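One protein chain is absent from this view; the other protein chains keep their places.
Then we have subunit A:
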Amino acid sequence: MTDDYETRKDRVARFMQALPHCRALNMTLVDIGPGEAVMSMPWDEKLVGDPATGVIHGGAVSSLMDSCGGTAVMVHPDGPGGTATLDLRIDYMRPATPGQTITARATCYHITRTVAFVRAVATDDDTERPVATASGAFTVTGAGA
């Protein structure tokens, strides 16, 4: 990988660390590519939605998907200066296994001067069976990078 890639990834990771909610959920940037982002969130007792099973609340998965989707937009080659979620649909396939880290992969597969379209998948250790998928539209604001 080139220095450019490392510099860019560091910059995105630092930007994310400055977002209080991402920090509160211990989200980390795993990887970026052109219009792609991979982000993870470790299991945490405070994120549990069902105390009987220890399964993480769908809302925490939404937060990860939303952050990862926004990041995918920001690292698109035609990347905007800023972005915000317009709409986001999450489909929940199965409960995430308690204790396992959740990883989201988002792709910004189309971008115009005003709107970016994003798909995302979340998995736990069993990467063959998605925990959730998401699709959304994001705003495109500000000057390109």
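The working rule: contacts are C-beta pairs under 8 Å (C-beta built on N, C-alpha and C of every residue); 3 or more make two chains touch, one makes a residue touch a chain; residues count from 1.
Criterion: contacts and distances are computed from a predicted model.
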item	value
Record-based protein name (UniProt) of the chain missing from this complex, from "Rieske [2Fe-2S] domain protein", "Acyl-coenzyme A thioesterase PaaI-like protein", "Arylsulfatase" or "Sigma-B regulation protein RsbU (Phosphoserine phosphatase)"	"Acyl-coenzyme A thioesterase PaaI-like protein"
Residue among A:29, A:47, A:73 or A:108 that touches the chain left out of view	A:47
Absent-chain contact - pick from A:58, A:98 or A:130	A:58
Positions on subunit A contacted by the hidden chain, ascending	18-24, 45-52, 56-60, 62-67, 70, 84-92
